[in-house]
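Please read through the structure below; I'll follow up with questions.
All protein chains of the complex are present and in place, except for one that has been dropped.
Each chain carries a letter (A and B) given by its place in the written order, and its residues are counted from 1.
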Amino acid sequence: MELALLVNLLAAGVRSGTPILFATIGEIFSERAGVLNLGVEGMMLMGAMTAYGVAYGTGNPWLGVLAAMGIGGLLALLHAFVTVTLRADQVVSGLALTFLGTGLSAVLGAPLVEIRSAPRLPNFRIPFLADIPVLGPIFFDHNVVVYIGFLLIPLAWFYIYRTRPGLELRALGEYPAAADTLGINVIRQRYFYVILGGALAGLAGASLSLAITPLWVEGMTAGAGWIAVGLVIFAGWDPVRGAMGAYLFGAIRRLPLDAQNLTFFLKNPTLGYFMNMLPYLFTIIVLVISSREAMRRRAGAPAALGVPYVREERGA
Amino acid sequence: MTAQSRPRTSRIRFERVQEQPRWLMFVSPIILIGAALLVGALLLSLTGANPWFVYQRMAQAAFGDRYGWSDTTIKATPLILAGLGVSIAFRMRLWNIGAEGQLYIGAFCATGVALHLFSPETPAWLMLTAMAIAGFLGGAFWGFIPGVLKAKLNVNEIITTLMLNYVAIFWNNYFIYGPWSERGFGLTPQFPRNAWLPRFTDFGAAVPSFRGLTMHAGIFLALIVALILWVVWRRTKWGFEVSIIGDNPQAARYAGVNLARKIMIVMALSGGLAGLAGMAEVSGVVHRLQERFSPGYGFTAIIVAWLAKLNPLALIVVAYLFAGLLVGGDVIQPAGIAQLLQGVILFVVVGGEMMLRYRIRIERS
Partner (left out) sequence: MSDSYALEMRQITKRFPGTLANDRVDFTAREGEIHALLGENGAGKSTLMNVLTGLYHPDEGEIYINGRRFRFNSPGDAIAAGVGMVHQHFMLVPNQTVAENVILGLRDVPFRLNGRRIEENVQAISEQYGLPIDPRAKIWQLSVGEQQRVEIIKVLYRGAQILILDEPTAVLTPQETQGFFATLDEMRRQGKTIIFISHKLDEVLSIADRITVLRHGANVATVDAAGMTKPELASLMVGRPVLFHIDKPECKPGEPRLLLDGISALDNKGLTALNRLSLTVRSGEIVGVAGVAGNGQRELAEVICGLRATTGGVIDIGQNNVADAPPIVVINAGVAYVPEDRGAVGTAPNLSVAENMALKAYRKPPIGSGLFMDRRLMREQAAELIKRFDISTPGPLTPVRKLSGGNLQKVILAREISSNPRVIIAAYPTRGLDIGATENVRNILVDERSNGTAILLISEDLDEIFALSDRIAVLYEGEVAGVVPGEQADRDAVGLMMAGETPEAETAPAVTTPHTEAAPS
């Protein structure tokens, strides 16, 4: 009985951690390239809204996913232009992006709120693997986006640490001037990774509105995008640690819902409000721990994170 | 890489203009807000609305008559207070994104004083002073937490202040649905009259033109705080230290400024003013604590502070503009237009400001 409950919770954690996972890995790419993008929440919301709308309009959820990634990338392109080319403050631009995404998705998505019938991404029970006790239901009986998440983790890791462009990506955020002198196009590559991050944030939104909580309401991400930004720090800019964090937070976010059935909570319904705080409090605690660790190991953020790259500029 | 065979390519380059003419500094905000409204109009027409009609109705509602001005003042009050709050932190390049939560906690503490700590018979001046202090301290505490974490452990304040917003809102929800709830709805009972900030309409008998104007004394509080901050930035050592830290923390440390202490104080003050905004809102407008009593004042305050370039007097003007946007947004469907326009304005101004510093050159090579 207790085990079943735990398995249930972990499975739900993997499921609802998936959008956070996409957003986190996207932000890792962007920050590894040296660009902080605080617009994740806004890009996710636009992604979720667009995906839902396009899926409803075309009847094809996959087109919704593509459109969401496109819109995420487009918004990120805006951020890239403002911060990489115009060199405006990355914090402010990212905040503006979140405001914009939140507002625009609410306005454009208003007619979609009533609609509850957009096609969803399919669930897929992996034969045999899903029958393994405990692990089966946790990992192998899910919506397809969850499996896409499983695939993305090793791919992102391999790309960053084991490939030529990954090596360049790591240099980009640490020491862009060095990359530049070696013929790496810093500006173009930063654009690329910021847009990639935006596309993944869009995917995160799509996975939310087409699979995890299949509907559209304004503000439905409820801070998931911000949690992703926090998780990047926790992850030490590593996709595997980021994935672990995302699933952990997925589980914590599910806790108030899944724990409702426990008799203990039926007697104290208001405790739910405190359970709702948990993911946010946890983000803070996790940040405190990882900041301490970073201070000790001196293995913190990419050195050039948040700093615009300027080559051809000199004082008179 | 034989260069001769390479096709002639042209590239667009952005070059920084060295000296910006002084008049541009004053004209640029106007140009940029105009540009932002244009972009907003474009996005609005995407939704099928007639942007001209939308803008007109919004302006009419916000600034059309004295009732409109009263409503706009009501919304400008928390924007000014919270905006001043975040601008203190921004001056030091501390990104306090948590004004919304600080505002909620301030309102919570003020409510506690009004409903549970003080008897309803307490004289109004004492009641209101106690509520203001409680609201300030509550917000200050909520800002102090990320301040300590930043100062002592170098924890990123953007994330912590943001997360504390959610925590504050759930904290409030617990009380308004639980122990302090009126019959299980998401609100508390109404405050006793002694806990209401005086409104203009309360003096309607003496000044007939005040009748029906629900704007309250909070605006004076906001204006006084703005004035004090203006003096602080221009005249005091404390303000000078904040500007050194804001420009170069290393230089401040080198010059003997105690960075950690200043971070904690500034974050607490920053949160305290947002808390005061929360107190003014529950005491002056809603007269109780209820769910979602703030339409995101704490977030809009961030935009307001930034657009005012952290200048306390300019902030009053910008806050009125955005309050008008909120008032106008209330009469327009669908909801969210106000937020959309806020995002567009911030984006266009941030990007556009940099753009004005460049000239575009097309280069052939």
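Throughout what follows, a contact is a pair of C-beta atoms (placed from the backbone, for glycine too) under 8 Å apart; a residue touches a chain by one contact, two chains touch by 3 or more.
For clarity, every value in this text was computed on a predicted model and none was experimentally measured.
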Chain not shown, its touching partners among those shown: A, B
Interface with the undisplayed chain - residues on chain B: 1-4, 6, 9, 15-18, 234-238, 240, 243-244, 247-248, 250-258, 363, 365
Those residues of chain A which, in the complete complex, touch the missing chain: 162-168, 170-171, 174-175, 177-185, 298-299, 303, 311-316
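Keep this in mind: only the chains that are shown with their structure count from here on.
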Distance between chain centroids, defined by C-alpha means - chain A, chain B (Å): 27
Touch list for chain A against partner chain B, complex: 38, 42, 78, 81-82, 85-89, 91-93, 95-108, 110, 218, 222-223, 226-227, 229-230, 233, 270, 273-274, 276-277, 280-281, 283-284, 287-288, 291-292, 294-295, 313, 316
In the complex, chain B residues that touch chain A: 14, 16, 18, 43-44, 46-47, 95, 97, 149, 153-156, 158-160, 162-164, 166-167, 170-171, 173-174, 177-178, 299, 302-303, 306, 333-344, 346-347, 350-351, 353-355, 358
